[in-house]
Each structure stands twice: as C-alpha cells, then as structure tokens.
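Input: one structure, supplied below.
Here is chain A:
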Amino acid sequence: MMDMSSVTNEMTEPFAPPTISIGSLVDQIPSNAPAETVLSLRDVAVTFNSKVAVRDVSFDVAKNRVTSMIGPSGSGKTTLLRAMNRLHDLTKGAVVSGTLELDGEDIYRGSIPTTLLRSRIGMVFQRPNPFPTMSIYDNVASGLRFNGIKKKAFLDDAVEHALTSAALWESVKGRMKAAAGTLSGGEQQRLCIARALAVEPEILLMDEPTSSLDPVSTQHIEDLMSTLKEIVTIVIVTHNMQQAARVSDDCAFLLMGEDRAGELIEFASTEKIFTNPSDKRTLDYIQGRFG
Partner candidate 1 sequence: MKKTIRGTAGAAMVAVSLLAATLPAGASFSIDKIMKNDLNVKVLPASTLNMGGSSFDAPLVQAAETQWNTVTGKAPFASYNTSKSGVGRANAISGSYNIGFSDFPLNIAGPDVGAGSSDPSETTANYVQVPVALGGVAIIFHFGTGISGTTGALMKKYPITVNGLTLAKIFAGKIGFWDDAAIAKTNPHLVVKGKFLLPHLAIAVMSRTSGSGTTFVLQDYLNRVDKSDFPAASSASFTHAAATFSNSGLLDSGVHSTLGAIGYVEYGYALANNSLTMSLVNKSGKTVALTGAAVLAAATAGLVYIKAHGGFSTAALNNFSINNQTGATVYPIAGFSYAIVKKAQADKNTGIATVKFLDFLSHQGGGTTNANTFGQDLSDNNGYVALPASLQIVARTLITGVTFGGKSILSATN
Partner candidate 2 sequence: MTTVVEPSDQTLITTTGRGRKPSAGSDRPYRTLLAIVSAIFIAIAILFFYSIISKSIPGWRQTGLGLLYRTNWNYGSSQYGGLPLFVGTALTTGIALLLAVPVGIGSALAIAFLVPRPIRLVVSSVVELLAVVPSVIYGVWGLLTMESFLNQKGEPWLKNLTGGHWPFSGVPIGLGIMLGGIVLSVMILPTITAISRDVFGALPNELIEGALSIGATRSQVLRKVVIPACRPGLLGAVTLGTGRALGETIALYFLLGGVPSIHSLCNSLFCTGGTFGSEIAGNFGQRNDPVSFGILCCLAMILMVIVGAVNLGARAIVRRNLQRMLP
C-alpha cells in the first residue's frame, strides 16, 4: 500500500497551477527504482488480413510508472497500444498473437471478459471524444453506469474524485449539468481522462493525447501525468520525443522494418534511451537524424 497523503492533500485543495518546472530533459527523469510488472508483452504481433503491422514485441510495463512508446509514423505504436485493451477485436481481419498478460493473466486467452478488461485498462484518444449528448457529470459517470453501478452517492463521489484527479474539478464543479461540448479542447481531453479514471482502471493507455491540443493544454496534461501515475499505470504513445522524455519513466522505441512491419528496437528506462541507447538506430532517431 502506498502513501497517498500527498495526493489526497492535493485533491482537497483548490486546483493550483503545477509547480514542477521544466528543466533539462535529464533532470526530469526519475530514478530507476525496481518496480512490479503489471502488464507484460511477450512476442506480441499484430497482423491485418495476414499483413504484419507489428511483430515480436516483448517488454514489461511497470506499475505506477509512465511507459512511453515512441517512433516514427508507421512504426506500429498505436497498433500496439490498441492491442493492449483489445480494441482490435472490432477490426475484421486483425489478429493479435503472442502473449499479453495483465497481472499474470493472459488477456486474450485468459478468463477476463473483454468488457471487464477494458474497464481495467482504460484509454484516452488522440482527439477528445466526450459523449456529445451527455452532461459533464454524465460523461464521467458513464463508465460506472455502464458497469452497473447506479448508487447516486457513490457516483457523486466517484465523479468528484475522477475530476479532481484529472485536475478539472475546480473549473467545472459549478456546471456539472452543462453539455460536454461547452468545454475547451484541453478541458475536453481532461474530461476524457476523468471519464477513463472513474472506472478505476489499473492501466491508462494514452494515444497521443495532446496531438490535437494547444501548447498550454498540452502542458496541463503533461503535468497531470506525473500525479496520475501514483494511482494508475500509464502507457503513452507519442510522436513527440521531448514529451516522452518529460513524462515517461520507461520508454519503448519502435521502428518500421524492411517489410514495413513495426519492430521493437529498444526498451529501457527513459534515462537510458535518451542518454545512452544501446542501438544505433535509437541514437539516430533521438538525435533527429530521421523520423
């Protein structure tokens, strides 16, 4: 059990602008303490209609840390991310092979039903996608309601908690009945984060969550992530190396191979990837030689 005092303090206090300053890349990288594995990937490959999109990826996602996936476009970052909460199930002809284990249980061949799995592994998308016809409150409560939780007291509490975690509570607490569409883009994305957090996932997948946002909103989200990882493990896909360096603890670098299939080139702590990568291609990418 973790000491949550710092988090709860922040929750009870009004929203304050983040205090962490952005210094050099290396300063921001936390120390590489040993951590418990929550999601492990072994030889994971995704094929669409027998065309390989990503092949043979193996790495472990550590608990309460931020794991980033970087690489040029076409390297299969998003494809891999969507394999983690079985979103490829919707696509005809998509096959995920290899093993993906959540807390030691295979998510594809194990006994976890897909819907329950998805409430344990939440996801935030590139563009904010709040449900347009629902109010702010209903958006956040929707996941719990989907899962059959109807008690109003719990919902109220959970909504407040999720919005607070997403650093949105203070600005919306007076207009919970307002339509989600009335929020700004950045607020909408934080609402989506709150919506994902409300069902208390163990892992939160983020697919380029700031790619459609302005710099200020982007910074809000990035700041949020460092506090969020205390309560949820984060896997983030980003096309922005600086962002990966700023927010993540571990980093996976993917690259498109000869046959246009994405491959995992290197997985290590973010510090190592950005200061001393073992693969030359990683170094080339980090130094901006291609991509």
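Here, a residue touches a chain if its C-beta (ideal position, glycine included) is under 8 Å from a C-beta of that chain, and two chains touch if they have at least 3 such contacts; residues count from 1.
Regarding selection, all candidates are chains of the complex that A comes from, given by their letters.
Nothing here was measured: the structure is a model prediction, and the numbers come from that model.
Chain contacts in this complex place chain A in touch with candidate 2, from the set 1 or 2. Taken together, the chain A residues at the contact with candidate 2 in this complex read 85, 87, 90, 92, 115-116, 118-119, 122-123, 125-127, 129-134, 142-143, 145-147, 192, 195-196, 198-199, 205.
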